[in-house]
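What follows is one structure encoded as structure tokens, with my remarks underneath.
Of the protein chains in this complex, all but one are displayed in their positions.
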């Protein structure tokens, strides 16, 4: 039969997609956090985007608001707010220990709003840090303890400060 | 009538005091913390004195003892204890990110006793820090998570150490 010559190609394609799907499933189903009495314990692995994983967690678990602390090994981009230009000046630090991370989870215009500061230390044990703009897990992991609150909290952009401020009352 | 010429002055004084009182009330009634399951979430705003607000909170809410973590944007005065002179050598850092703050609330001689350490980062992302002597919120906010304990705890000045130590048993 003529169709026979397509069999190897079909087999290859079939195997390729199955493998890709399993890989995808493994990556998706990889448990990144567990429930603990005061909230959640999160463990991120090499390559994970830290802010994106916290955001995905907040959406999936419908977190009203939370505080978190963490540490690990990372590539981190910090920003320092320039009040003249009203922009964050960025700087990246590669392959550094995350000595501390402190932050809060809230909501802003229907989206998750994460505010987080960190300190990283390099191979000379010197410490750097600031406002976290972005970051991924390096060769190691990042462990984060998330204390979940029962009140939905929002952030509001305060023009005078050039900063998002967490509203304890309703944002006005 | 003779009194008529005082009317504008009276009106002005009346308006002045009313405005001042409303301003005062607004400042006083500004909600700086809310109750959450594990304790309180505090948000301090530009100009707030960090240690004084934590102290006022501890008195108002009759906090037996607590641990706290925080971060934000600050002007901070740190001290490093000089064992020869038994005094803190101070240094101030202006307009810096508060990358981390860790502390405890206890009592000493009937007064609130706060022990807190912090790390600040400057526009070059360099980290500095130490024992917090004093600090105010800069152009931004400071967010503090306060874990409240159920046991009243006291601190005692230990002469040999030149330091206040938290007593887990009764202070002797």
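Couple of notes before you dig in:
A and B label the chains in the order they appear, each numbered from 1.
Rule of thumb we're sticking to: a residue touches a chain if its C-beta (ideal position, glycine included) is under 8 Å from a C-beta of that chain, and two chains touch if they have at least 3 such contacts.
Small disclaimer: the values here were computed from a predicted structure and weren't measured.
When the missing chain is restored to the complex, the residue among A:41, A:56 or A:133 that touches it is A:41.
Even with one chain removed from view, chain B keeps its contact list with that chain: residues 38, 65, 67, 69, 78, 80-83, 89, 91, 93, 100, 102-104, 115-119, 127-131, 147-151, 153, 161-163, 165-169.
In the full complex, chain A makes contact with the omitted chain through residues 31-34, 36-38, 41, 43, 45-46, 69-73, 97-101, 119, 121-123, 125-127, 139-141, 143, 145.
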